[in-house]
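Everything on this sheet refers to the single structure shown next.
A single protein chain has been omitted from the complex, and every remaining protein chain is retained in its original position.
Naming follows writing order (A, B and C), and every chain is counted from residue 1.
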Amino acid sequence: MFRLQLQEEPGPVDNLEERNIAWAVDQIVEETRRVLERISPSEAEAFIQELETANRIFFFGAGRSGFVLRTFCMRLMQLGFNVFYVGETITPRIQPGDLLTVISGSGETGHTCGLVKQAHQRQARTVAITAHRNSTAGQVADVAVVIPGATKLVLAQEEDSHQCPGSLFEQAAFLFLEAVVMLLFHLKLGRDREKMLARHADLE
Amino acid sequence: MFRLQLQEEPGPVDNLEERNIAWAVDQIVEETRRVLERISPSEAEAFIQELETANRIFFFGAGRSGFVLRTFCMRLMQLGFNVFYVGETITPRIQPGDLLTVISGSGETGHTCGLVKQAHQRQARTVAITAHRNSTAGQVADVAVVIPGATKLVLAQEEDSHQCPGSLFEQAAFLFLEAVVMLLFHLKLGRDREKMLARHADLE
Amino acid sequence: MFRLQLQEEPGPVDNLEERNIAWAVDQIVEETRRVLERISPSEAEAFIQELETANRIFFFGAGRSGFVLRTFCMRLMQLGFNVFYVGETITPRIQPGDLLTVISGSGETGHTCGLVKQAHQRQARTVAITAHRNSTAGQVADVAVVIPGATKLVLAQEEDSHQCPGSLFEQAAFLFLEAVVMLLFHLKLGRDREKMLARHADLE
Partner (left out) sequence: MFRLQLQEEPGPVDNLEERNIAWAVDQIVEETRRVLERISPSEAEAFIQELETANRIFFFGAGRSGFVLRTFCMRLMQLGFNVFYVGETITPRIQPGDLLTVISGSGETGHTCGLVKQAHQRQARTVAITAHRNSTAGQVADVAVVIPGATKLVLAQEEDSHQCPGSLFEQAAFLFLEAVVMLLFHLKLGRDREKMLARHADLE
């Protein structure tokens, strides 16, 4: 097993002689579970209703959060939603009746917040997935889904984490979005895998 | 709370009257944990040693697995590794001493397997993250890390899942890679967040 | 003005004392014009007819050619075509009645040729834009559009070029595709800029 012989370090981690992949997995699952429990069911419901009623759904996120959001966007395409990812080749102009869903742990990523405001000017609806309700994105968006995981801001009020800054937010956001996918898969497709695979890309 | 009125369906799911986001989160965490427990520590160790000894590390995966791998690739950059993602603008020619790490649930994605063979021709090392040890990718790569989650193949021997085909593999792969990141963050940077943020992109 | 003091070199270039941006521009325009004159009008026509009759149009190219093809794909979206770029987040499964258009100077890029064959298995039509009619892509695709510019293969029968390998093919391919866009803009939209800008992305 891979052994990490760490020097003494400050902080709340028990001084284990060996830190290995099983220890790290356990930490992550435990930290993530704590964050997931704190997500508001009514915010989740509001988010799903926006997805269900939108004409077309646009997505954007920077960095690792953006990759997490892309996995969600791809699944919605396979589930039959009309989706686009901002910045990709075929993304058209947003219109009234469309929805923009953004993700930003800090809720302050400049470009992301700018897109939310721009979408509003076009009479589109907006959802922000963020760790901070009082952030710009959390305040400006029509619906905020708060995932209270530690972000790169490393703020005092954030959930404590032994991980890299931002990781816990990204992990909890990913699993939350996967839970939304699971509900939609049951609701819209009645768990019919064939219907889903019929849209799954084959040229890749 | 969002209520899914599902028709009767076959299968092992309890016939709950209400399926909501908390139920879905629990299912996913439980399914993922079962898969994560079955990952071989020695394979994880072999993977980390390849990462540590490689000159440069190239990554590739198609579809959602590819986005998961990009989150890992970005973290390794922030941790100080010399990394590239195949198909992006500045990715150069692979050389002897480099490592190609691919991800493929089925282990049979044509392009992905082709890249592994091409890397070998260039005397580069290869790692395949896959659900199936006996797949092409699992057999051809120098190191296979088996994440035994359900894939889009929906095979009888795969872990049972209530989710979309492929989701469980992708979730377990993501959390496994996050555990690798956590170990490297402790090992290489001594949990120093400042060192990490000093490389984190600001133009984004 | 920027002056390049070059050492003596072999080859057909006149030994100019100064090589500057105006000289380079002239060389490129001249080289490109020679290649463009050799494109077959009937191949261009066949290509446009495939675009016009396809249900949906998928695109793929590797490297710089791929970026050139993306500029074309984006324009077709703005002109009202139903387009996708292989490998992007929302690209679905190709179907009978769809068209795959690929670009490959050499016509031998492994992944690109593999996609053409895969599209055929799905009863989709295919177009290959290539410098070499007798290449794999040129032979396998339903329609080949030959742009006889110098490629990275640097073959004896290729048009002579003072540029990097591949550049001349990519430049001629770009201007050819822009000419196709111009014709479609006149034909389909009657040069109506407003109709075009109505689809142009605003979130970007």
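Throughout what follows, a contact is a pair of C-beta atoms (placed from the backbone, for glycine too) under 8 Å apart; a residue touches a chain by one contact, two chains touch by 3 or more.
Keep in mind that this is a model prediction, so the values were computed, not measured.
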Sites on subunit B contacted by the missing partner chain, in the whole complex: 58, 60, 70, 73-74, 77-78, 83-94, 100, 115, 118-119, 122, 198-204
Subunit C residues that touch the omitted chain in the full complex: 1-2, 4, 6-7, 9, 11, 19-22, 24-25, 27-29, 32-33, 36, 39, 41-42, 44-45, 48-49, 62-64, 67-68, 70-71, 74-75, 78, 109, 111, 152, 154, 162-165, 167, 170-171, 174-176, 178-183, 185-187, 190-191, 193, 196-197, 200-201, 204
Absent-chain interface as seen on subunit A, which is shown: 62, 87, 110-111, 114, 118
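As a convention for this text, only the chains that are shown with their structure count from here on.
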Interface numbering overlap (same over half, different under half) for subunit A and subunit B: same
From subunit B, the most remote chain by mean C-alpha position: C
For subunit A paired with subunit C, centre-to-centre distance based on mean C-alpha positions, whole Å: 37
Residues of subunit C touching at least two other chains: 87, 118
